[in-house]
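Every protein chain except one is present and positioned as in the full complex.
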Amino acid sequence: MNMDRNRSTRRSVSSRATAGNRLETDEFTVAYVGGGSRQWVPNLVQDLALSTFGGEVRLYDPDVESAERNAAFGNWVQERDDAVGDWEYAATDDLADALDGADVVLLSTQYDPTETFVHDLDIPASYGIYGAVAATIGPGGIFRAMRTIPVYRRFAAAIREHCPDAWVFNFTNPVHFVTRALYDEFPEINAVGMCHEVLHGRDRLASLAGEHLDIDADRSDISVNVKGINHFTWIDEAYCDGVDLWPLLDELARGEEGNRAYEPADLDDASPFTDSWQVSWELYRRFGLLPLAGDRHVVEYATWFLQGGREALNRWGVKRTGSDFRAKHWTPAESDQTTDVEAWLSGEREFDLTASDEVLLDILDALAGGEPFVTNVNLPNRGQIEDLESGTVVETNALVSAGEIRPLSAGGFPRPVRSLLSTHVDTIETVIEASRDGDVDRAFQGFLLDPQVRTLQTEEARELFAELAAAEERFLDDWRLDDAATLAAADAY
Amino acid sequence: MNMDRNRSTRRSVSSRATAGNRLETDEFTVAYVGGGSRQWVPNLVQDLALSTFGGEVRLYDPDVESAERNAAFGNWVQERDDAVGDWEYAATDDLADALDGADVVLLSTQYDPTETFVHDLDIPASYGIYGAVAATIGPGGIFRAMRTIPVYRRFAAAIREHCPDAWVFNFTNPVHFVTRALYDEFPEINAVGMCHEVLHGRDRLASLAGEHLDIDADRSDISVNVKGINHFTWIDEAYCDGVDLWPLLDELARGEEGNRAYEPADLDDASPFTDSWQVSWELYRRFGLLPLAGDRHVVEYATWFLQGGREALNRWGVKRTGSDFRAKHWTPAESDQTTDVEAWLSGEREFDLTASDEVLLDILDALAGGEPFVTNVNLPNRGQIEDLESGTVVETNALVSAGEIRPLSAGGFPRPVRSLLSTHVDTIETVIEASRDGDVDRAFQGFLLDPQVRTLQTEEARELFAELAAAEERFLDDWRLDDAATLAAADAY
Amino acid sequence: MNMDRNRSTRRSVSSRATAGNRLETDEFTVAYVGGGSRQWVPNLVQDLALSTFGGEVRLYDPDVESAERNAAFGNWVQERDDAVGDWEYAATDDLADALDGADVVLLSTQYDPTETFVHDLDIPASYGIYGAVAATIGPGGIFRAMRTIPVYRRFAAAIREHCPDAWVFNFTNPVHFVTRALYDEFPEINAVGMCHEVLHGRDRLASLAGEHLDIDADRSDISVNVKGINHFTWIDEAYCDGVDLWPLLDELARGEEGNRAYEPADLDDASPFTDSWQVSWELYRRFGLLPLAGDRHVVEYATWFLQGGREALNRWGVKRTGSDFRAKHWTPAESDQTTDVEAWLSGEREFDLTASDEVLLDILDALAGGEPFVTNVNLPNRGQIEDLESGTVVETNALVSAGEIRPLSAGGFPRPVRSLLSTHVDTIETVIEASRDGDVDRAFQGFLLDPQVRTLQTEEARELFAELAAAEERFLDDWRLDDAATLAAADAY
Partner (left out) sequence: MNMDRNRSTRRSVSSRATAGNRLETDEFTVAYVGGGSRQWVPNLVQDLALSTFGGEVRLYDPDVESAERNAAFGNWVQERDDAVGDWEYAATDDLADALDGADVVLLSTQYDPTETFVHDLDIPASYGIYGAVAATIGPGGIFRAMRTIPVYRRFAAAIREHCPDAWVFNFTNPVHFVTRALYDEFPEINAVGMCHEVLHGRDRLASLAGEHLDIDADRSDISVNVKGINHFTWIDEAYCDGVDLWPLLDELARGEEGNRAYEPADLDDASPFTDSWQVSWELYRRFGLLPLAGDRHVVEYATWFLQGGREALNRWGVKRTGSDFRAKHWTPAESDQTTDVEAWLSGEREFDLTASDEVLLDILDALAGGEPFVTNVNLPNRGQIEDLESGTVVETNALVSAGEIRPLSAGGFPRPVRSLLSTHVDTIETVIEASRDGDVDRAFQGFLLDPQVRTLQTEEARELFAELAAAEERFLDDWRLDDAATLAAADAY
């Protein structure tokens, strides 16, 4: 019996995300794919500076100047007295160089939204589809997936070649499609899809516990049994330091808190990130489980709320993320979502070394043998959700400990909720299958299943698909657009 | 080991519909539940008269006068010289009397459509839902199911008591909901859901084979691998006397035949039963399998075609069955769908003893040891469709032979088609579960899953449900309407 | 949307065995792989001569002389006045020539039993395993599978190349392993595994119906719901022309008929094919379903009956097939199982043109558009058995009609019976998986699961495996014997 077979046999039946030994905290190598990022990298730099870890960060970006800016920022921060960790930053435009032997790979990339995102939002809107974010599902989200999947297949292949045992954290949306593509390309990858929506939900639960039960709590005191797919996650249990929160939640759902209605004017000045939980409370009243993913995301999956345009959506306290907003935030000067690193470096703005509220460092610490840590992750289903299909990427809690990220068993769903989820899983899996050989007609089958698309006449759905494909054609080059009957003119028959 | 356990063990693992010995053709008893029916009973009378069988038909109807009219007609026909079979007809308004010891039970009942059906059509329409038939799914179809399920639970219980081994044929819509309810109430019932849509599809395939392949064929020459749920059945194989029809079908779908567009005016004089197959051809082009259930039914399940109102629906050659049509056909004088038995009896209209094109007699003949017969039936899934859930009522072919009705194994579906089907299965199963204890809120969860309903704003969906419940309240008496949060005013919280 | 994808999509979800148009009866080509067979070919020659079909039979055998003998016999028979069909026979030792464009392929091959079969029987016996036949499961059966699978993979590859649409009938044991290997190599093959055990069971049921119910019946009047894997099939329903036989069977199982005990002396003169059904009755009493596969086969799967050596086995009326019997029947002069064609040709023995009791001709007739025909077949599971795994080769009834062989849905099993079956399915599937890359250690895992093997000490099991491998080494050349830890001496560690 040879060892290699054992390893692969064991691997194929295990539920863990990752292999390999414990991280050695004092000297490890991080490869950052998308190293020019204005939001994530500056945060990471500060978190690492405030950690006790040390090592090397390689910022990879085809736009190497952005990466160099971030590297300069990283090294500048390291020179501060309050920097605890010992880190060196370098920029590169060579993916292989960045990945070679890396212990940790972070994936966080984005196309120019003015050429992509704005189409995802505006073209469907012209068909009457008032998607709130259009980032992870619905017609725009599916096209974002179609653009991104081929790129991430290439990343997965490069990881297999250059650092197969690395821990890979994917921050890029749509997290379910993208993480699934990584595993579809390289099944033994140690990849985890990351999202902070559930963390924000736990924040809110802590604040409700404080307000209504007079418990002084923060996120770390809140334990929820979270399950679903990214941005469409649900909880069926919630505790605050062991106290069952469900009676409170049930009461809130039926009372004033859970029954607020909004006028469009109420949201005029609101950020699109505003979240009143009115969608979540309503879904709780209907289905008995509580969504925990941010109402603006949930409505793209529970699509009744998108029907009726702005007024109808606003009534639930949800404000659409317009394409202008997306475009604006691409330019740091105009955005408060990204970070104006130059202003810090030049001294124009004062810099205060501050931890983010992300959990990546907690995870790395646990992997390195520190305190075990429970958080939500996106991983292929190996039973952690009993009644969604095996292999699809689901979101549940995981226990992170020395050398391991292991999902907690979350059980299943009441049939109606499982049904809502399954339709989206079918879209995701159909598009993933189609992406294996760039089969556009098959991808269109997945598109047709989406409940936002199902509000269109059949021929309109085809036209919408064709229009999106035309607008984003240069980002879809692994897809066989020319062979696609779906894209041919209707009179082609 | 006792025999009773064996019988029940065997029964619980078998796939057959029915138990009991061969029918004895010369003397068997038929109980007709809904014996006042103006359409089915007169047809049956003639089919039986033209058969070689004999026995007794008990026409049960709470409206005993209608039943008596039909009994008189039946006995009148028997007196004709060209009546071959030897049958006696009697009417009763006592269900137990009708069922007692019956060999065959036929179920075919209907509420006054002016109090039910018209609401199923008109109320959703007032919310912008342009359902084509509203008879078996969609908001109207679900309410029809909610009205009918409790009644059929009572029929199933009566059959268990009075004739547990009888062969039961259900003709009442929605066939999937209703047949499922029979089995949910009495799992050992020998019930089969009947529908002629697939038969009409085979007629059309025969005619296409004649037209394009110059084969002189009729329905009996056509073999299809049919599968799905009633009114949303698909084929993935079709033969005409062993000749593969798929190359022809593929060619037609891409040519003129499969690409006709209609204007509303084209359908002005058309019957709502008109069927151009344009929906079917389009779905074939998208999904690679061909629906075979009548376009007017298919669009209620593949709901893209309902979007855009009359013009958009008509474009595919489908004409909506309006509530006026339904109401009119309740009155025999105005209908050509029902039969004016009185006119025949009085001699006002000439009577010509004619076989229907139903297959019931072929089935009875096969059960009695005649020629084995293959036809489509609706039965609980025991694997005949590999990838729909066990126990839900599916439609496939079955082989009928002496004493047995056994489904043929039909395989499964490509993922996108299975996904379309699964959503409807989830609606059906949720409503069935809800009906066990009259849980209206749970039924509403099933309602919310329906893709027609998903075009509404969430609060509109609730209002539509409440309005339908109010309009049909007196037909919903087994449902706990008073306990239903869903039906309470929105300000009840 | 392109046609090729549709075809493959449809194919992948269908339950049918085969594609292609109806056979044209007057001119089709049969390739016989194993054309030197002394038992099957002479039978086929006569069946074809008595049919109304015509065409060409190509007898392929590496031992071309045997094939030529059979070809000569075939052509000699055709010259007779009572030969109805119009057939020409030719022999070849070139597989490609034989298969090229064939409409029907028959597979029936065997190694010299004196070098294979005798080891399958004698080596396990020397370890105390008193297998009754050793032909299809148990240590000997598994080695037979290991010898045969690689050869049939080559046949499947050749069929894909030379006649991909042909109907393929496999008669070679172990039918489940071998048929599974054909599909594993070429998933679109139209192959059916054939076995007459169930036919003999129906013969016996007809005779019991005659004896006890005074019904004059033969096999064709008997309908059973058969299910399981080849040689371990069970029935849970039996009808004789529509009359339920179960009450009779239950009575027989409890009475004298089902409770006979035998002494070894009773079987001294019996053929190993003798079958008293005492094993079947006992299993019926224990499990409530009746095996229908011949007791001598059933005991290799329901292995309690093999414990205790000859006396214990004989007590149930089963006589072991000794290796001497196998060897003898390799020599036609000494066998009554094979056919002495030479004696016929030379006139030494009188020849009488006689139909066999095989069903192949009935199947071909139905495929060609004749009378539809129901018979048992072995096909990959697509739901015809609800609770055995998808893809494994199961035995159920199928309806054969023009251009189609479609399994009937047979339902599932009570848990204990399913458990007995599943263990064997796991052995079969493990060996098939192992055969993909000749992984002997993995095949040994399948061997270890077998209940006959589980009566051995762990180290004895390994030694038995190694001894069989050594004895049959030259028939195992696709297996990586040299890499196998299992075959290394115990002190190799």
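Residue numbering begins at 1 within each chain, and the chains themselves are lettered A, B and C in the order written.
The working rule: contacts are C-beta pairs under 8 Å (C-beta built on N, C-alpha and C of every residue); 3 or more make two chains touch, one makes a residue touch a chain.
Keep in mind it's a predicted model, so treat the numbers as computed, not measured.
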{"item": "Residue of A:157, A:355 or A:402 touching the missing chain in the full complex", "value": "A:402"}
{"item": "Identified contact with the non-displayed chain, of A:89, A:177, A:413 or A:465", "value": "A:413"}
{"item": "Which residue of C:83, C:456 or C:469 touches the chain not shown here", "value": "C:456"}
{"item": "From A:97, A:244 or A:437, residue that would touch the chain that is not displayed", "value": "A:244"}
{"item": "Where the missing chain touches chain A, by residue", "value": "1, 3, 5-7, 9-10, 12-16, 19-23, 223, 225, 236-237, 239, 241-244, 246, 250, 285-286, 288-289, 367-369, 372, 374, 382-386, 390, 396, 399, 401-404, 406-414"}
{"item": "For chain C, residues in touch with the removed chain", "value": "254-255, 258-259, 282, 285-287, 303-305, 307-308, 312, 414-416, 418-420, 422-423, 426, 429-430, 433, 444-446, 448-449, 451, 454-458, 460-461, 485, 493"}
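Methods note: only the chains that are shown with their structure count from here on.
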{"item": "Chain B and chain C: spacing of chain centres that average the CA atoms, whole Å", "value": "42"}
{"item": "Centre distance in Å when chain A and chain C are each reduced to the mean of their C-alpha atoms", "value": "54"}
{"item": "Two or more partner chains touched - positions in chain B", "value": "285-286, 414"}
